[in-house]
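Structure record follows, encoded as structure tokens.
Only a single protein chain was left out; the remaining protein chains are all shown in position.
Each chain gets a letter, A and B, in the order it is written, and its residues are counted from 1.
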Amino acid sequence: MTSKTGVPLLFEISSPGRRGYRLPELDVPEVPVDELIPTEYLRQQEAELPEVSELEVVRHFTQLSRLNHGVDVDFYPLGSCTMKYNPRVNEDMASLPGFTAIHPYQPEETVQGALELMYNLGTYLAELSGLHSATLQPAAGAHGELTGLWIIKAYHEANGEGHRNEIIVPDSAHGTNPASAMMANYKVVEVPSDERGGVDVAALRKLVGPKTAGLMLTNPNTLGLFDENICAIAEIVHEAGGLLYYDGANANALMGIVKPGHTGFDVVHYNLHKTFSTPHGGGGPGSGPIVVSEQLAPFLPWPVVAKEDGRYVLKRPEKSIGRVKSFYGHFSVLVRAYAYIRSHGAEGLRQVSEAAVVNANYLMHHLKSLYHLPYDRHCKHEFVLSGKLQKEQHGVRTLDIAKRLLDYGVHAPTIYFPLNVDEALMIEPTETETKETLDAFIAAMRRIAEEAENDPESLKSAPHYTPVRRLDEARAARQPILRWKKE
Amino acid sequence: MSEKRMLFTKDHEWVLVEGTIARIGITEYAQNELGDVVFVDLPTVGDTVEEGEGFAVVESVKAVSDVYAPVGGTVVKVNEELESSPELINESPFDQGWIAEIEIAEGTQLDDLMNAEEYKAFIKEA
Partner (left out) sequence: MRYIPMTDQDREAMLASMGLSSTEELFADIPEHLRTAGGLDLPPALSEAELIRHMKALASKNTNLEDTISFMGGGAYDHLIPAIVKHLISRGEFLTAYTPYQAEISQGVLQSIFEYQTLIAELTGMEAANASMYDGATALAEAALMACNATRRNVVVLPDNLHPEWQEVCELYLKNQDVEIKYLPYLEGAGTIDHEALQSLDEKSIACVVVQQPNFFGLVEDVDPISEFVHSAGGLLVMAVDPISLGLLKSPGEYGADIVVGDGQSLGNTMSFGGPSLGFFATTGKLVRRMPGRIVGETVDADGRRGFVLTLQTREQHIRREKATSNICSNQALNALAAAIYLSVLGKEGFKEVAYHCLQKTAYLRRRLSEATPFKEKFTAPAFREFVVTGPVDWEAVNEALLKDGFLGGLPLKRFGMADAALFAVTEARTKDEIDRLVELLGGMS
């Protein structure tokens, strides 16, 4: 039962001998186990799995689901995460047995439909990015970044420029950018932002040099602002012999409007779980295909799908960096993204970006009188407010504002990011929300601004109406309890 | 409290020198900026550290801070209490929350460090 003590763990309702799923009777003649496997290789200590009925499992996870917020439940303006509606027909399509019940090593002749889908999806992403060829293998955005950096590294090495060991990232970059650069064994060099929120071009000029391997950038950046100096930035990096990597987390702003490849980027990753509406699933699986320029195509991970005499085949690019994961990528996520693109077409995708940008600007315009807006210019698909007025005047922090929003039934924006804005609130409404939802959010933010003035204490103790109240994170980290244990 | 005899760094470490041994911790100001300390990654006894090298890490829920060695030398003792009670850094930064003791390398100068008054003025400016 759900009660004030919450949903019990399945282990806590386990009852010896109770069974859920049953296998068919074993229909082959049995041989004593020790004739097949020596006893010393067999398990002595039992795994304490729960013993519960099927209905108990169904109720348990149904009850848990009801403690959770999702796009299906209500507004989810989490900046840089593009929490748009996940079309249900795409779920149905990804569940077709012709897509779920296929083995990655089946003969190519028996998976022509799957290969065709992957080939075409790669082509669509190449068209959107303005670049040459794609790999669908990376499992997530961060994995795409790592793949892109490995490719950049292999390219420099092939040109006898393996000494290039620095990757430049802006101070507003996603945390994955420097972490990915570290994983690829690069030194991270940070470039500051200018007063308009873009890359400080003069500072960049001083940072590039013979050690520069590349620059990682998202455009629009994490402030939701289009970097107008992108051409100058690309020129500076290219002239220094470096390459440009496009973090596609914010691609929902520019589909059919700007192709990153045309602004000087050499490698682009897309987050299919953001821009192309594949569900986030509580944190994954994502999918982070990358598209590269022609000069980088020989370095792509293998296998890639090629088309030869009307057949689809798996090939190894000439100078492939190798494999970034098992098999070919998150195939069933690719199916959903493919279906999304096919549902929209060129015009539809452009309308998606336009509506996303209108919605973001609408919110920004109506919230800037209530909260500090550090960069007051038209944004793209998202924008960043600062809670610094509330903090300075009423001692209310951005965390309190975020927690109070939960009481209004809305998921909080991304908070304390980007790092170059004090008390940041990063808001991305997406194109799939109605004007009424946006108006309700503005009203909630207005009430919270008023509460900060009149009743700051209630904000500091928020949320009040959620399944649990504020949780003690220090306690969780000091004495970590990471699992249930049998007493 | 031996705060008056302590020396301080710009990175908010304190040092208390007794003979050739320097006891090191982080300041009240530093613990306050970090918030609830949840974990301390202690150095290993016997490690050699250079002056200015990050030789321990203090973690709060959402921040990580390197502790830089104010003096070079060999780690001779660490505060094992912090393994089970990292909150000592919050509760008693200058005393029970000490982090390690270093046997100071020969020829080490302490001239760059601030005294209590200078440090007080330094954090006022910050």
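Quick note on the criterion: a contact is a pair of C-beta atoms (placed from the backbone, for glycine too) under 8 Å apart; a residue touches a chain by one contact, two chains touch by 3 or more.
Given the structure is predicted, the values throughout are model-derived calculations rather than measurements.
Colleague: Of the listed residues A:Thr62, A:Gln295, A:Gln393 or A:Asn454, which contacts the missing chain in the full complex?
Modeller: Of the candidates A:Thr62, A:Gln295, A:Gln393 or A:Asn454, A:Thr62 is in touch with the missing chain.
Colleague: Hey, which chain B residues sit against the chain that's not shown?
Modeller: 38-39, 41, 59-64
Basically, only the chains that are shown with their structure count from here on.
Colleague: Quick one: report the Å distance separating chain A from chain B, using the average Cα coordinate of each chain.
Modeller: 38
Colleague: Show which residues of chain B lie in contact with chain A when the two form their complex.
Modeller: Within the complex, chain B touches chain A at residues 35-36, 38-39, 59-62, 86-87.
Colleague: Please name which positions on chain A make contact with chain B in the complex.
Modeller: Result: residues 416, 473-474, 477-478 of chain A touch chain B.
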